[in-house]
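For reference, the structure I am asking about is given below.
Yeah, one chain of the complex is gone here, protein chain that is, but the others are all in their spots.
Letters A and B name the chains as they come in the text, with residue numbers starting at 1 for each one.
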Amino acid sequence: MNRPLTTKLILLAVTCLILIPGSIHLYQHRHFNTPIVQGPGVTQVVHLSHYFSGLKGTQADTPVFILQGKKPGGKILIMANTHSNEPAGMLAAVIFIENALVQQGTVYIIPVFNNSGSRTTKPGDGYPLYFEIKTPWGKRRFRMGNRNASPLDQWPDPDVYIHYPDRQLLSFIDARNTNRTWPGRPNGLLMERVTYAAMELLRQEKVDLAIDLHGAETMFPVTNCIVAPEKSIKLATLTSLTVKALEGFDNHVEPSPSKFRGLSHREIGDYSETLPFLLEAPIPFLDQPTGPKTVELLLEGKDPFLLRLAKKKKLFVPYDKTGWPMAKRVGQHCSVILELIRQYSRKNPERAIKLTNVPRYREVVAKGVGYFFRNPEKADREKIVDI
Amino acid sequence: MITIIMIVYYFICAYLAGILFWSFIKEKKSLNNLILYLLVIFPLILRLLRIK
Partner (left out) sequence: MKHRLSLTSLILVIFILLTLQIFSQNPAPEIPKAQLPVLITSAGQSPDVTTVNIIAEEAGVPYDYCDVPTVDLVKAGVGLADKESGPGFHVEIHSDLEKHPKGTAYKTMIFAIGASLKGMGASGLTVESELKRLQSLIDYCQKNNIFIIAIHVGGASKRGAPGSDNERMIDAVAPFANLIIVTKDSNKDGRFDQIAQAKNIPLLQVDNALEIVEIFKKIFL
């Protein structure tokens, strides 16, 4: 046997040895699902393609849980994992799906809005592929996703992303960011079709309120807040004041800039009758100057470098040794959503939404997020939905 | 339209991967080049197999 051939074979073997195990992990991550249970309040589960068929059969299609009360009233859409690397909102959405009892009005919940993004991971940053939440019946495992959709589902990226319909020039990467592709269009990029489908849901069902759940870095001023455009800013301010007074966590209102296009809190308001809100809870994991991006950092939010920055007053949220546990962030989302619903119903009794059995901030912090999760093994088969 | 562009890109990807692999087979001397060919082919294969 000649020497070059041996070298080539060895090199090929080494390549396969690296490629195959690495690929298996990534392939499994892309196809991993978390089974969740339809709670007693869920009356129907459809897919987003139900409202716009252009999503059918794509990796961007995603379940929509509908909780309809006996009494007619207002309607609300709750979206989470618009950015799938900010999972607190998704956990709050699952708490709603598995627990909420709706007496009046209808609640629509999309726990994984950017499904494609939730099935990929950020290259180069050493993000974990999964994280687990402790529950009384064991651990529940979720995918840790990425901010942007997977290039497997939307490729290639444009040189410059031209927002539709305003023609504002945005970064090429934002073409895969479902918080830059609103209000979308039926024949556009896949992510534009995702937001278009959601706009269709809002318009067809005449939804009153839309809430988009996010997480933001502690070094970013737009955190611990409700972002709202002019038409929903009063409701947002009233909600913010109330949760601050009654529940004791930090919250403020940020006006939605009118000249920055493509964001849910801007375009939903401009292109439908719906009042949009975007909720931000802190997520230290996403801050740049932290230690390794571990699951523990994601769940507990403790980091020595952030602690030092906090002492120098460089952070925009209160921060100490206790970090920012997931339960606090999920609890904040629950409370702010419930309060927005309550205040809206108070002002619009004919479009009221009444629901019970969803914990507020204090209860989530006291009992932990997993306490409110249902065991899929104890549930009826037809009640289980993979997200 | 968008789907067609995507398919074209997959063809480009396959073409490049093919060329690289052919060069790998044809390379006679440089060990450096051999390793480089394999490194460059990596992401192309991941994309073609729809893994990443």
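The rule we apply is simple: contacts are C-beta pairs under 8 Å (C-beta built on N, C-alpha and C of every residue); 3 or more make two chains touch, one makes a residue touch a chain.
Values in this document were obtained by computation on a predicted structure and should not be read as measured data.
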Over the full complex, note down every shown chain the hidden chain is touching.
A
Any idea which of A:231, A:244, A:342 or A:383 touches the chain not displayed?
A:244
Among listed residues A:234, A:354 or A:383, the absent chain is touched only by A:234
Considering the whole complex, which of A:109, A:175, A:253 or A:340 touches the chain not shown?
A:253
In the complete complex, which positions of subunit A touch the hidden chain?
233-234, 237-238, 241-242, 244-245, 252-255
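In this section, only the chains that are shown with their structure count from here on.
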Note: subunit B sits from subunit A at a C-alpha centroid distance in Å of 35
Note which residues of subunit B are touching subunit A in the complex, please.
1-2, 5-6, 9, 24-25, 28, 31, 34-35, 38, 42, 45-47, 49-52
With touch defined as at the start, can you tell me which subunit A residues reach subunit B in the complex?
4, 7-8, 11-12, 15, 19, 23, 26-27, 30, 120, 123, 151-152, 155-156, 187-190
